[in-house]
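For this depiction, one protein chain was excluded, whereas all remaining protein chains were kept in their positions.
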Amino acid sequence: MNRVKVAVLGASGYSGAELAGIIFGHPYAELTFLGAESSAGQKFSDFYPSLKHIQPGVFESVNIEELKGRAQAVFLALPHTKSMEIAPALLEAGLKVIDLSGDFRLKNPAVYEKWYKTKHSAPELLEEAVYGMPEFNSEKIAQARLVANPGCYPTCVDLALWPLVSLGLVEKDTLVVDAKSGVSGAGRKLSATTQFMQVDSDFCAYKAGGVHQHIPEMEQVLSLAAGNEILLGFTPHLLPVKRGILATSTAKLLRVCETEDLIEQYKKIYSNACFVRITGPGELPSLKSVVYTPWCEIGLCVDKRCQRVVVVSCLDNLLKGAASQAVQNFNLMYGFKENSGLEGLSPAV
Amino acid sequence: MNRVKVAVLGASGYSGAELAGIIFGHPYAELTFLGAESSAGQKFSDFYPSLKHIQPGVFESVNIEELKGRAQAVFLALPHTKSMEIAPALLEAGLKVIDLSGDFRLKNPAVYEKWYKTKHSAPELLEEAVYGMPEFNSEKIAQARLVANPGCYPTCVDLALWPLVSLGLVEKDTLVVDAKSGVSGAGRKLSATTQFMQVDSDFCAYKAGGVHQHIPEMEQVLSLAAGNEILLGFTPHLLPVKRGILATSTAKLLRVCETEDLIEQYKKIYSNACFVRITGPGELPSLKSVVYTPWCEIGLCVDKRCQRVVVVSCLDNLLKGAASQAVQNFNLMYGFKENSGLEGLSPAV
Amino acid sequence: MNRVKVAVLGASGYSGAELAGIIFGHPYAELTFLGAESSAGQKFSDFYPSLKHIQPGVFESVNIEELKGRAQAVFLALPHTKSMEIAPALLEAGLKVIDLSGDFRLKNPAVYEKWYKTKHSAPELLEEAVYGMPEFNSEKIAQARLVANPGCYPTCVDLALWPLVSLGLVEKDTLVVDAKSGVSGAGRKLSATTQFMQVDSDFCAYKAGGVHQHIPEMEQVLSLAAGNEILLGFTPHLLPVKRGILATSTAKLLRVCETEDLIEQYKKIYSNACFVRITGPGELPSLKSVVYTPWCEIGLCVDKRCQRVVVVSCLDNLLKGAASQAVQNFNLMYGFKENSGLEGLSPAV
Partner (left out) sequence: MNRVKVAVLGASGYSGAELAGIIFGHPYAELTFLGAESSAGQKFSDFYPSLKHIQPGVFESVNIEELKGRAQAVFLALPHTKSMEIAPALLEAGLKVIDLSGDFRLKNPAVYEKWYKTKHSAPELLEEAVYGMPEFNSEKIAQARLVANPGCYPTCVDLALWPLVSLGLVEKDTLVVDAKSGVSGAGRKLSATTQFMQVDSDFCAYKAGGVHQHIPEMEQVLSLAAGNEILLGFTPHLLPVKRGILATSTAKLLRVCETEDLIEQYKKIYSNACFVRITGPGELPSLKSVVYTPWCEIGLCVDKRCQRVVVVSCLDNLLKGAASQAVQNFNLMYGFKENSGLEGLSPAV
């Protein structure tokens, strides 16, 4: 079988670099192009010395004509707005596109414009774009030309809350999510707030008060699952760790529930999911269960005093929250086993 | 002026050691006794090498007769149950007692027994014991023989929520607190869960579902402030840092409020507080503002989409959450300036 | 091709667990047995939650008769003394053995007894045991029944210094090695010195003054390379990180050398090495280039003022310093490509 030729655009960023590493080792894919406009000509290994062995080893700037000859599938690990600028031409050129930015996740361009503070330049693709959550959307993904890979917070939160809202177990205006992310979530750009001296031994909330741009994406997924509009209270935080997101979500239960029963329902819903694990009663997941792996892990318990359910979910923001989920989508789009190229990732400690 | 002679019992633990360091440098106190039963005879500096210079330098086991001659005030940095065993005899001997354990914080012995899973052995002292929150209780503290120093989570959460509930601004059954603590909160005891290999780069929730023993303490304070019973949704987490607690608390607002107005009300309420700071609009506190300092810092914002208020509060669990708050209480009990002995603490980074 | 059936004894320790994870994903090996005496019956995933997906999932206690039917090759990730107790019977039973302990590395039982403070119980195997450094010993490894996998510090230091001493470039009594290891090097045993509160933000030397048990192993390798006896000044340190060793080695040069020339000689010597990389002039390796990967990276420079060469080498102590090097040896022993099962390991950050 011929390998699928793959380009990664935005390979100088963290998600792009993880993608490059995974694709380089993928049994059915061949990494043929590392795009990075502002770093074109520089060596990939100067940015990512642990990946000195991968090929190609030099960033190139993108030329669509040339890309046509060198790739069949293109991952866009670009900042938002950059993806919607280039995606139409890539599709036009007959390439399949998996976009890791926020550009094609929201169905309503007005919502995009409100939260991303910029006009959408390719609204005609929003309907076609398939939201790449393999757990709930695998058939559409398999047919897609353009997949919008979910955001890191939305993957973590939606996998945690989808069962609750789709089963109608919770009061819809009581959902409160407290989410914590490692520093890689802020991207590779130089910033005073991500200096070691600022972050080490520190912890803080940011974008509190309902202003994080991932909120409409989570609400879109959960509203669809619930069958009516869901509003989320969402507070993101910055953890002094490199990788990982852990979200603690709570909601008022509409009726008395037992922890064990909820766990069983979650296990049933995710019984076919490749990389979602539900922990047993009394166990709660922690970052170390998932960082450097493609897994999302979810634990639950009921607070009977308050009749609240607490759902703790976590994943590696660069993998299940970005690169490895994108590869799950790639595998589905090409009919490969969904976990192809993703099994080796899992250090013990 | 003669210095007050001070004993610290439980000086081998983190809070006790911080207390010893502060008292050693206190202008109006003299450290005369370091109690630690199981480590009696060992050198304090073998446990705390950064405090090699303090005197006395050796742990002793406690004998109340002897203590009578050597101390006027006693700090109990003991595990719960140990404090209530010894406090009656210390008071009997004419010593003033500041207890950092949970033993004298709850007014109702039945509530104590439910949450701490043990019978209270000195319930006759519960009424007399003064809850040592200097911001709201300074007059009673000044008269007290026995002060119950608040818990670390309760200090952080109660200072954050007291204004909201006492002003009647929030729906009382919508309070959700997501709290995160550094590892020193788990105490000095050897444990698999606090090994470096378990904690570093990790993050997790624990005691989720309404089972943490600090819950009734917070509810007691807030119910009193509200004038009716408050139940809290409370999920604690373990941060990969040595020191610090940050709590993110949210509640539904009963009416439309502006962030700026809430901040003004908080500032007014804490205008006389020695070590509480309210951040300005758009600013949120972070651990680095408070660790290694005696301060609690609080920031607020309103999420208008959900009509929720988000309050972020933080402090150093070993200082404002334990030792320095105990010294504020000590200062009040002896008529010293409330910040005596606490001003030097504050590194820049 | 049938997969080789593999048992890992000591799978509850960090190196054993990494081995289990690698063998589980190895294309030509089948993990059939996880040995752990004191944890027999417990779930592997309770110790290593990131490896919940591997099979078998339960620790067993070792019975050699049974092992004979279930394994062809056995990795011993046991503490020293335990390996030499069991290895003779395993070999007797026709199994191939790769030992990660210190028991079969030293050729002279008297030296073993001096440094490990215990009598060697299987000295008759010391001659047969092949020192498992694939870079210099691959042919003997390919024929071996019993391979002694090198220690973590020795791998890092010997790969750094072997070229210098074998080429006769340095004064032999001027070798000074300052080595720094992450906390996993101390093993999984509960200890006061490896608590988060002790290690985080800390750094210290330990076993200084020529007493670390890895010293004779390094001196044995380097003396052989030099053709006469080498004594090393060696000071190990504990880094506040989970994984990784970095060694800074210096020696007086016997004659004037250029950095560039030394680098060329190193590159030539390691041109066939699977997992050794030499950095270019002006570049020095860092832990992030190698942790979570099977690579050792080495950089050099000459201090002309002092006529000293400085060699900086690093690796992941659990991989190239233990588990992945053991798998290199396994691959050589069975005629597989030396990097089989090791290519997927390499996150970008």
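So that you can tell them apart, the chains are marked A, B and C in the order they are listed, and the count of residues begins at 1 in each.
Here, contacts are C-beta pairs under 8 Å (C-beta built on N, C-alpha and C of every residue); 3 or more make two chains touch, one makes a residue touch a chain.
Just so we're clear, the structure is a prediction, and the values are computed from it rather than from any experiment.
Undergrad: Which one touches the absent chain: C:Ser45, C:Ser166 or C:Ser286?
TA: Result: among the candidates, C:Ser286 touches the missing chain.
Undergrad: Of A:Thr81, A:Ser138, A:Thr194 or A:Gln265, which one is in contact with the hidden chain?
TA: Once the missing chain is taken into account, the touching residue is A:Thr194.
Undergrad: For a quick check of understanding: of C:Ile98, C:Leu125, C:Met197 or C:Leu342, which residue touches the chain that isn't displayed?
TA: Considering the complete complex, C:Met197 is the one touching the chain left out.
Undergrad: With the missing chain put back, which residues of subunit C would touch it? List them for me.
TA: On the side of subunit C, residues 173-174, 176, 178, 180, 197-198, 201-206, 208-210, 231-233, 235, 237, 239-244, 246, 248, 250, 259, 284-288, 291, 301-306, 308, 310, 312, 314, 349 touch the unshown chain.
Undergrad: Given the full complex, what residues of subunit A touch the hidden partner chain?
TA: Residues touching the hidden chain, for subunit A, are 14, 183-184, 188, 190-192, 194-201, 240-242.
Undergrad: Where does subunit B touch the missing chain, residue by residue?
TA: Spelled out for subunit B, the touching residues are 14, 17-18, 20-21, 25, 48-53, 184, 200-201, 242-243, 277, 285-286, 288-293, 295, 297, 318, 343-349.
Just so it is clear, only the chains that are shown with their structure count from here on.
Undergrad: Measuring centre to centre with CA averages, how many angstrom lie between subunit B and subunit C?
TA: 47
Undergrad: State, to the nearest whole Å, the distance from the C-alpha centre of subunit A to the C-alpha centre of subunit B.
TA: Centre-to-centre distance between subunit A and subunit B: 39 Å.
Undergrad: What residues in subunit B touch two or more of the other chains?
TA: Residues 197-198, 201, 240-242 of subunit B each touch two or more of the other chains.
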